[in-house]
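Dropping the structure in here first, questions after.
Omission of a single protein chain aside, the complex is shown with its protein chains in their original locations.
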Amino acid sequence: MARRTVLTLSATLLVIAAIAAYVFLYLTNVPGSATAAQTANGAQLNLATVPAAATNDPHPTWVSYYVTNGQGTGWQHDTTFVVPAHSLVHVTIRQYDSSSGLRNPFISQATGTVGGTFTLDGKTMQAINPDLASHVFAIPQLGVSVPLAGIPDNAKNACGNAPCDPSTTAHTTTTFTFRTGAKGLYRWQCFVPCGAGYVLDFGGPMQTVGYMDGFLKVV
Amino acid sequence: MTAVATPSPTATPRQRNGLIGFNLLTGIVLGVAGWWIAYLLGGLIHGASIKAFSETGQNDIQILLGYAGGVLGFLAGLGFANYPIRRVLGHPPEIPTHEIDEPGLAKYFRISTDHKIISKQYFVGIAIFFFVGGLNAMLIRTELLSPTTHVFGANQYLTIVGMHGAMMLGMMTSGMIGPFANYLVPLMIGSRRMAFPRIEALTFWLLMAAGVVLVSTIFFGGFQTGWTGYEPLSDQGTAGYDAYLGFFTLVSISMSLLGLNLAATIVTMRAPGMTWSRLPIFVWSVLATSMLMVLAAPMLTATLLMGAMDRTADTGFFLPGVGGSAFLWENLFWVFGHPEVYVLAIPGFGIVLELLPVFARKPLWGYRLAVAGMMGVALFSFFVWQHHLFVSGINADLRPFYMLSTEIISLPTGFTFLCVLGTLWRGRIRMTVPMLFCLGWAFNFLFGGISGVFNSDVPSDVTTHGSFFVMAHFHYTIMGGLVFSLFAAIYYWGPKMTGYQFNERLGKIQFWAMFISFNSTFGPLFAVGFLGMPRRVVTYPSGLTGLNVWVSISAFVLGLSLLFFLWILVKAVVFDRIPAEDNPWHSKSIEWQLPTPIPAYDFNTIPTFSGDPYPYGEPVPAAMGGEMPATAGAM
Amino acid sequence: MNTADHTPHFRRVALLWLIATAILTPIVIFVFGPGLPPGNGSAQAAGQVTDNTVLLALSVPVAMAVLVTLGYEIWAFRERDLTGPVLDGPAITGNSSVQMWWLIITTSLVLFLAGFGSVRLLEDGSGGGQGPSPLVNPAGYKHALQVQVLAQQWNFTYRYPGYGGVETPMLELPANTLVEFHVTSLDVVHSFWAYQLGVKADANPGVDNIAYVNTTHPTLINIHCAELCGVWHGYMFQTGKVVSKADFASWIQGAQKTYAPAAKNLTPYSKTYFPSPLGRGA
Partner (left out) sequence: MDATHETFQEEPREWAARSLTAAAKMWCGSLAFFFAAFVFAYFYLKALDLNHGWTIGKHVSPSGGLGVAILAAYLLSGLLMYLAARRPSDEISMGVAAIVLALLGVGLQFLEYAFLGFGPASGGYASVFFGWTATYALGGLWGLYWMETSVAALWRARRNGFAQADPGMLRNGMMACSICWTFFVAIGTIMFVVLYLV
């Protein structure tokens, strides 16, 4: 009897341990978060998009977003951005990838930003040529959507894997400002089909949180 | 029936094998080896020819080949290759003989050709995956405790949803048939074995391999498509979707072989006197189910092969724009998918109608009607599939036809209800645990059926399609129908199969816990669906929080009630070990006339059947079924 | 064995059923009916409420017939002493007239339901997606306001071909208007579900799925995707509006101005789109 009890109990414990490991190691494995820097006139978010994640990443061939500091260095692979509620968020995105074009050309226009505009390499714009879009930063629930222009296909000093050095590799810089609303968890995504090799180029990094998708945590 | 069993011939136990030999361990070792060999081979193919995927770092050929190699290695390690190789060399066909009733558990970890051992393997194997699927359901409800994403990532949530659906729909297809048809059909028709015992074993081990393949999806990023795998979304999926393809391919092969085996057994191996009109109703339900499996499952195999070719060989079956169509998948999938849900439901009809006469102490009321009902459901189920596609924009002109055909299928289903009511009428109903589950089935399936009418009516379906209403509907029919009748079967035949008594009082507690929490879980989901919550979402409007929290808590209680059953089973089989009586239910069905546990040979002599299959009731009219069964007097 | 049981069981069950049905059916029709989804945001939505009410009202007698009989049987025929000898009931194996009446009643119910559903469907299409060549065209459909719903992973946008093919990120519709939705997808299968309007139509790539709806009064519309479409399926929701005709006119003029920069980049209006990459991009 005692032997049976011990066996049954240990089998039960083993199963519970396996389940707990499954839940904690796999299911709750979500990318980390990065808090936007506070400045005098709102939060500042510095991002970078790369043609391929770091070589030590589980998916070193996938396109991805990264968080950087103001100088475009100090790369972190986090795609949950923490920003304050009811305030302005200034976003700077250094974009190192070449262009792939949009499925829906409508998304070539910026929406939901302050003034409906963004700056591309210092130039204020409302829309870009949809064929030149490399990525999009969009938060559909806030109506925010900004296209990011790609670097020329024949750029000589194109960046390979993250991290990319902003002083030596080709990139475009897009800045824009949007206003956050109530507290909550919002999602952001890219609308450019940039998951190359997957059907409609919309698999892989496009469908995996932590690459071309993530959350905006408004606190 | 005049089958009286004497103890089976005693024989010297076979020399017990050690760990080396053809058994599960060898299977796992060769399976892993097979995976790696095929995986590396796939890498060579990939490097040599197919350029398109090299950018993504994903090679579906490699992974699918790996699964194929792994499964072949696993089966070879279990010893499934031995006989085919002997046959290639020209050795004559052999019918596997019954194994010697050897003690110990080792026989459960090898190929067995004894239908009783296979059915126990099925029972435990499927229970494991049932609890994996159930765990996923609990995780889904945990996530839905809050209207936003809070516990799991968005990818992981959809993977959990897909795994829950695929596990339940794929594995539980054999959840009733596997343990109970394999156990009972040979006994009930007096044949001692299935027509193809090796194939019977193969279907089980294929299913186990399938379950492992599906779980392996978490190592490849999961799949975000749900169990329906709609294209072209599934084609976009990462390597995790290959696990879905592998899983359902193995399941569909297992299903068609299981159906083939059962149907052939029932058609050709009935003992003398077992005419069609004396076939126990459960055997009829297995026959109807088998026919669906034999015909519908190959359709799924073909569809999955098309999907696999889209991912590996650059074809475009399901890719609109390069010659394919998303509708093609929807059509082919549901041509299989709708019979599939009846594959889940019909054995439940059979179980309930089989058990009611025992506990109402009356013959089955309307035997022919019940048979017609099950056969009718099986037949009609091939003509209703487009009701899943009412608003899809496909052949919209056919909607009135599919509305009609879908509603017509409720007629044969209704026959079953009439037979349930008629059998209970003026009976002497004994409220045992299996009986409670049968009545629970009747209650749940009634609401499942009625809510189905809303889904079949196009104007109503516009609201309910793709919402939690549909989800509640099919959980009422599958969880409330299949699983409740499954529990009826477990409590009824469990003592015969395991040889140990189950605690009646704990069983009743489990029934009430499960029945109440089930209705408290899925009843409110009808409302959730009506209020506009789509299926498979990780977020929902915050106004629905109250209902969702209620449902989640009920679901946890439901989960606990199932764990409680596990305790009852473990208590009965591991701790209490009170030997079961030969015939605790005073049943007149043949399997209860045999000793408990049933000897390896089943019967020493082939039984001869005569008279009505349900000889309950007094007085038995002489016109009904000839002589009284010899065994009836023994009680 | 009590074979000489002359209790009028059948009459009792019939009476109980009658009482239960007489009480519950009016409750269902008059209490639950008005609250049934999806409300009266459009003529089609109101029609669906009617359908739901009729189905619910019809299912009461059916459910009661089974439940009352089952309950009565459990109450009246239950063996109360399980310890005594096992006694059998009478060996009734069937009753052809009961079977015949059951068949007649259920068949008529089913035929009625199918007929009713078809008639209701053929009246105005019930708001469901009907594919590229609708079976049901409501009166005056040639002058309907055309709105194209473009689904993509993971958002809906809208084009108004009658207003220069302008594309907007949100849906606004005029009240008291027949609207012709053209639902299509740019990538995988989605489903456009405008809850208050009673519209649900799958968005298939390369397929123009038409759904009609008669808007009535100004209202907010909850829009969801109702077909699993990938990782953000659960987040693919929006709020649209039905506004007065005048408000709509000024809104669409504003939209034409606001979205002019994008408009010049748009592909010409078409029923279906096949944007590249089409298959597996290499």
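Note that the chains are named A, B and C in the order they appear, and that numbering of residues resets to 1 at the start of each chain.
The rule is short, and it goes like this: contacts are C-beta pairs under 8 Å (C-beta built on N, C-alpha and C of every residue); 3 or more make two chains touch, one makes a residue touch a chain.
Keep in mind that what you see is a predicted model, and the values were worked out from it rather than measured.
**Q** Wait, the hidden chain, what does it touch out of the ones we have here?
**A** Counting the whole assembly, the omitted chain is in touch with B, C.
**Q** Determine which one of B:81, B:128, B:151 or B:328 touches the chain that has been left out.
**A** Touching the chain that is not displayed is residue B:328.
**Q** Of B:269, B:513 or B:574, which one is in contact with the hidden chain?
**A** B:269
**Q** Of B:29, B:44, B:305 or B:563, which sits in contact with the chain we cannot see?
**A** B:305
**Q** So which bits of chain C touch the chain we can't see?
**A** The missing chain touches chain C at positions 206-207, 272, 274, 278-279.
**Q** Contacts of chain B with the missing chain: which residues?
**A** Counting over the whole complex, chain B touches the hidden chain at residues 6, 9, 11, 84, 87-93, 95, 97-98, 191-193, 195-196, 256, 260-261, 263-265, 267-269, 294-299, 301-303, 305-306, 309-310, 313-317, 320-325, 327-328, 331-332, 601, 604-606.
Keep this in mind: only the chains that are shown with their structure count from here on.
**Q** Draw the chains as points, connect those that touch, then say whether the picture is a line, ring, star, complete or other.
**A** Shape of the chain contacts: complete, all pairs touching.
**Q** In whole angstrom, how far does the Cα centroid of chain A sit from the Cα centroid of chain B?
**A** For chain A versus chain B, the centre distance works out to 42 Å.
**Q** Between chain A and chain C, what distance separates the C-alpha centroids? Give it in angstrom.
**A** 37
**Q** Rounded to a whole Å, what is the gap between the Cα centroids of chain B and chain C?
**A** That pair's centroid distance is 30 Å.
**Q** Show the residues in chain A shared as contacts by 2 or more other chains, in ascending order.
**A** Within chain A, the residues that touch at least two other chains are 187, 196-200, 202, 206-209, 213.
**Q** In chain B, what residues contact two or more other chains?
**A** Within chain B, residues 52-53, 55, 149, 154-155, 224, 232, 235-236, 319 contact more than one other chain.
**Q** Any idea which chain C residues touch chain A in the complex?
**A** Those in contact with chain A are residues 150, 152-155, 157, 167, 169-170, 186-188, 230-232, 235, 238, 258-259, 261-262, 265-267, 275-282.
**Q** Within the complex, which stretch of chain C touches chain B?
**A** 1, 3, 5, 9, 36-38, 44, 47-48, 51-52, 55, 59, 62-63, 66-67, 69-70, 73-74, 77-79, 82, 86-95, 98-99, 102-103, 106-107, 110, 113-114, 116-118, 120-122, 126-135, 183, 187-189, 191, 193, 195, 198-202, 204-211, 222, 224-235, 237, 274, 278-282
**Q** In the complex of these two chains, what residues of chain A are touching chain B?
**A** 1, 4-5, 8, 19, 22-23, 26-30, 59-62, 184-185, 187, 195-200, 202-204, 206-209, 213, 215
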